[in-house]
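Here the complex is missing a single protein chain, while all its other protein chains stay put.
By letter and in written order, the chains are A and B; residue numbering begins at 1 in each of them.
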Amino acid sequence: MLRTVVTRLAGAAVMAVLATLVIFLIANTVPGDPVLAQLGDIAASNPATVAEWRAKWGLDLPLWEQYLIFLRGLAQGDLGTSIASQRPVLEDIAQYAPATVELASIAFLLALGIGIPLGIAAAVWRDSWVDAAARVVSLIGVSSPTFWLAFIMLAIFYGGLQIAPGPGRLDPIAFPPDEVTGFFLVDTLLAGDWEGFRDAAAHLVLPSIVLAAATIGLITRTTRAAMLEAMGQDYVRVSRAKGMRERYTILRHVLPNALIPVVTLGGLAYANLLAGAVMTETVFSWPGLGRYTFRSAAALDFPAIMGITLVVSVTYLLVNLLVDLSYAMLDPRVRR
Amino acid sequence: MSTPTLEVEDLRTVFLTDAGAVRAVDGVSFTVGAGETLGIVGESGSGKSVTALSLMRLLEEPARIAGGSIRFQGRDLLAMRPEELRALRGDRMAMVFQDPMTGLNPVIRILRQLTEPMVGHGRFAAPEARRRAVGLLVRMGITAPERSILRFPHEFSGGMRQRVMLAMGFANDPALLIADEPTTALDVTIQAQILDLLRQLNAEFGTAILLISHDLSVIGSVCRRVAVMYAGEVVEEAVTEAVLADPRHPYAWALVNAVPRIDQPLGADRRLVSIEGAPPDALNLPQGCRFAPRCPFKVERCEREHPPLAEVAPGRLARCWVTQAGQVLPKAGGAGLGGVRPPPPPAAEPLLAVRGLVKHFPLPRESFFAPRRVVHAVNGIDLDVARGETLGIVGESGCGKSTLARLVTRIHAPTAGSIVFGGQEIAGASPAAIRPLRRRMQMVFQDPYASLNPRMTIGDTLAEPLVAHGLARRGVEVRDRVGGLLEMVGLNPAWVSRFPHEFSGGQRQRISIARALALEPEMIVADEPISALDVNIQAQILNLMLDLQQRMGLTYLFIAHDLAVVRHLCDRVVVLYLGKVMESAPAEALFARPLHPYTGVLISAVPEPGRQRVLLQGEPPSTLAPPRGCPFRGRCPIAQPVCETMPPLAEAEAGRWVACHFPGGFSHAGLGA
Partner (left out) sequence: MSASIALPAPRSRRARLWRRYGLAGIGAGIVLAWVLIAVFAPWVAPYPPDFVDVANRLKPPSALHWLGTDALGRDCFSRLLFGARISLLAGISVVALGAAFGTLVGMVGAYARGFVDAALMRLTDLVLCFPPIILALAIAAALGIGTTNTIIAMLVVWWPKFARLARALALVQRSQDYVEAAVVLGLKPARILGRHIVPNAVGPLVVLVTLDIGNAIITFAGLSFLGLGVVPPTAEWGAMVAEGRELVEQWWVATFPGLAILSIVLGFNFLGDGIRDWLDPKARSR
């Protein structure tokens, strides 16, 4: 088990280094001269100024040396400076990340909490109305564009019925809680601010449903397929031949096997939720990484975009690593 | 007399399909007394497994019981509520299934899988159940049960898993154990261990056993009585030994005589009794006797009237008008089937010579930094195949016999060693260099369902090699050749435009053989060509291979695990163990007096009622880490310290080669003719 952890960690580290190389290369294929963008027309017409500027930023060095400098910066937590906010990218990311993690985590719990039971029910009562309903829910979930679903939900529940709060994390006139973790649900509780907690929770309902929609569909489908696969295995018949109750057979024999592929998907889905938050946050004016990404992309703020890509990719790698390891926990055949 | 454990009367089970109700079990009756053993034998589709599932009331959609009665210890199973049935299953009546590899849940420890029926039926409290589980594993012959019980199924071999399955079956000391082909997926030495165990358990615990198998010899070595099933009906029921010696139903007669027996004297004529045709379509059963269309003894009445199961002799029931009228079925022995095989001519130079052949398969790394593991499939094999002879290769799974076939046909490239075919070295030759030689050596595969491309008609399949080697021009010429090939293997030439899924397993194997013959090869490598087929079809294919060899002077490299078939078909036999040759000798001599202890044990493990058996303990070592020295020494009954060095394959007697420090040192009363 320890060896598995170590080898997987080492593999992930190799991939992370390669990922920085890819990001560096993308950043350096940017069309248009950064000199022009940064110095403006007049200064750029003076060759001496340009040369000096290039030397200052290391742009006259060969590409591989520039990469090494980039790596050195990374090692010190330097992701560059955002053009738009004029602040270090890492600071920006640290500021916006909690909102996104809070949203994605709630959406993830929602997706698992709805998707897995629905998938199980669909498989157990195969071809019944439950199965049909699960199918409709999952198909609509995976087929709806997130950004549109966000608009529709806002239009219906906030604009039309007025039973849901509007965009944002809190009521516009409410004060945010003292920052401890950056998660409003936690921070309001820590401050003993029940009003604030209710407000934060209410603001989470629509965006988390929207964000979870596609994932609910995926998890329902995968769970159903994995359950059906496991239910067709010989050990299920053996369990029945042993006289075990049907409920026991499903929960203790079928489910543990069916969950193995769901875990893989679940890990991937969580990472994708972090990334998919771009659309949801944009529509719900959610002050998280997603909206930051959108703004950076719209403003062509490359240091910010590359910084986000790097941070999210490393998170992605870590989540995949965790999935691999939990896989080994669930499936003894992978253990060693 | 006390109530019988199981009384089945006129059981009818149907499959509700789109095409109609298929009568899979059609009026089956039998009785199993307390502590009795009954076998059910029949080919695939005869309804034997459906009968077993019906008894447990474990049928799944679209199968259902349509009539009859099943009484278990006097209680009507068909009238029981689901909860009552559940309380019975795994408690008073237990079942063991065919495939031990899939029957255990891979993510649950052995312990819980063993104790859950004990605790679930409220017979034992958890700690008690655990003690009992350990005890049962000991009884099943599992070493270090305290440790084993905490393991997961994938850490066990197939034989060990089947022992666990048996322990599960005996968890609550049932009155009846139903075992559905419990040894079919296992090697012959492991099969012998499991059958022996079943016999002991029956004797010790007085558990009645219903054993289902396609192999009459397997049933004969456990069960006192047998019921022979055909097309959903019992066609004969009697004491097993009597059926084996003197079958009273023509189908049972064919079943008994289609298989070569390992202790039967070999005649000059090697053809087996085979009945043509296939079982009837269950949707469209013949009006008279269901076996009549294939029966060599049928009379006019058989096609008109459906015979009842009636007594033909004291204690013997048969569903046959002919034997009920007192007629006796002939003794087997290939009466008038003709076809004596000339001995192969002494060839100066072997057609195929293999020296020091080695094949290692590196496994993919677990991860970037994990050490690479290597499967040692073939570890230095020497053999010669003379022109016109049939060389048999035998051994248990993992001995490297299939890899050997793929090496001499150069599907795989060897890691080391030489392969000389027709005077040419092909071990290291490039695919392009071998291509012209391919015409001279062909291969027939084991699984008739996997060896034909499902998306090509059989006409295209057979034409492809002809065109590729320029043996026939497209159009009429190819069509004629393809038609000729189909005729040669006994198929209708009009079937060229059909796809493989329209054919039965036996027919597909004929197509495979026809494809191999298309290039008119000198040699055919046959990798277990009959082991996926029913015994009757096996006999048909073996007879076809014998015919073709006579007509075309073919050389066969015949790979099999069925020793009786090898003894019957082959001139010489090579015994493999863990990728090495243990013994190589003329077939008759080898079976009469094996010189290597492994050969002796292997022969003795063949199930045959009334034979003395040497039970081999343990299982073959892993091919990932083969032991040093003689690979067999860990299980060998006569191993000595000297066996830690590998004995060379040396000529112990004229024409007999053995890799053993003590050739002939192992003898047993049950061995030899």
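In the analysis below, a contact is a pair of C-beta atoms (placed from the backbone, for glycine too) under 8 Å apart; a residue touches a chain by one contact, two chains touch by 3 or more.
In this text the structure is predicted, and so the values were computed from the model without any measurement.
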Touching the absent chain in the whole complex: find that residue among B:6, B:25, B:65 or B:533.
B:65
Kindly state which of the options B:173, B:464 or B:588 is in contact with the chain not pictured.
B:464
Options B:246, B:303, B:447 or B:477, residue touching the unrepresented chain:
B:447
Can you name the residues of chain B that touch the chain not displayed here?
10, 12, 14, 16-21, 65-69, 78-79, 406, 409, 411, 431, 434-436, 438-439, 441-443, 445-447, 450-456, 464-465, 468-469, 512, 515, 518-519
Where the unshown chain meets chain A, residue by residue
15, 18-19, 22-23, 26-27, 29-31, 139-140, 142-149, 151-152, 154-155, 158-159, 271-272, 274-276, 278-279, 282-283, 293-294, 296-298, 300, 302, 305-306, 308-309, 312-313, 316-317, 320
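In the analysis below, only the chains that are shown with their structure count from here on.
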Where the centres are mean C-alpha positions, what is the separation of chain A from chain B, in Å?
53
Okay, in this complex, where on chain A does chain B touch?
3-4, 6-8, 10-11, 14, 233-235, 237-245, 248, 252-253, 256-257, 260, 330-333, 336
Touching chain A in the complex, chain B uses residues 56, 58, 86-91, 94-95, 97, 99, 102-108, 116-117, 120-121, 152, 154, 165, 168, 171, 366-370
